[in-house]
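Of the protein chains in this complex, all but one are displayed in their positions.
Showing chain A:
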Amino acid sequence: MEYFLQQLINGVTLGSIYGLIAIGYTMVYGIIGMINFAHGEIFMIGSFIALAVFLALAAIGITFLPLVILLMIIVAMLCTAAWGWTIERVAYRPLRGSFRLAPLITAIGMSIFLQNFVQVTQGARVKPLPPQIQGGLTLMDSPSGIVVQISWIQIIIIAMTVVLMTAFSLIISRTSLGRQQRACEQDRKMASLLGVNVDRTISLTFVMGAALAAVAGMMFLLYYGVIDFYIGFIAGVKAFTAAVLGGIGSLPGAMLGGLAIGLIETFWSGYFSVEYKDVAAFSILAIVLIFMPSGLLGRPEVEKV
């Protein structure tokens, strides 16, 4: 029971990170119907920027942790959002209206480029960051000696995810930008006829997705303490799995899918085998797509002739 609870907490933390990345996938897929293959790399770039900011702040003597984390979030979101915007502008916008495979290929090309760009500029070796936030809350101290603990960093991750998700849902449902995004999602041509600046809306979607991925990257850095240039691929595929599982195009779905993938992965590693945890996640993806292509909360695709 205690073991189960501990795994549950770990799974929810991991799921929060996946969920934040998954939002970027689900929004981009919803609005222009393409898999933004480079989104995992955006996440990786976010974590590298967060690391550089952390080290730069330490170098000039700022070590007050809340301030450091706040600055890390702000700078990482800003710079990563710039990357998201640039990628969309350079690799996807020229191909809008082209056939469907073209943006997928540029996305893969971008992904290869970004991975190697970071490898060349920051080196191929893993970057270890010693844990910055120690300790936590002990929830249960059973006589058998198993302690159920939720660490501060886990609390921060979960709380931040909840806050960001709420803010994001409000943006989508209440603001005019969100209305434009929903309009573009339904019918891009009609939206542009009604005066929605479609290109701008799509760019902003990429910017928002990248900013969330940057937060996820920063939390990944603080939680695991080890990053390298290759973390984006696996995290990206899993987050995409989460987006598909939740129903692509649906925001609560992305979060739900992220939690589900995080829990499945954690419990699989906890009870079966660590080596095959990726296989578990990928099998879930295949099974969901085959038997439930619209996901948990998605709308079924209507086939029009």
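By definition in this document, contacts are C-beta pairs under 8 Å (C-beta built on N, C-alpha and C of every residue); 3 or more make two chains touch, one makes a residue touch a chain; residues count from 1.
In the analysis below, contacts and distances are computed from a predicted model.
Student: Can you pick, from "Hydantoinase/oxoprolinase family protein", "PadR family transcriptional regulator", "High-affinity branched-chain amino acid ABC transporter permease LivM" or "Cysteine-rich domain-containing protein", the UniProt name of the chain not shown?
Tutor: Protein name of the absent chain (UniProt record): "High-affinity branched-chain amino acid ABC transporter permease LivM".
Student: Touching the absent chain in the whole complex: find that residue among A:N10, A:S111 or A:S250.
Tutor: Result: among the candidates, A:S111 touches the missing chain.
Student: Among A:L55, A:L70 or A:M190, which residue is in touch with the absent chain?
Tutor: From the options A:L55, A:L70 or A:M190, the contact with the absent chain belongs to A:L55.
Student: Just the residue numbers, please: which parts of chain A touch the chain that's not shown?
Tutor: Against the missing chain, chain A presents residues 29, 33-35, 48-49, 51-53, 55-56, 59, 78-79, 82-83, 86, 90-91, 94-95, 97-102, 104-106, 108-118, 120-123, 125, 127-130, 233, 237, 240-241, 244, 275-276, 278-279, 282-283, 285-286, 289-290, 293, 303, 305.
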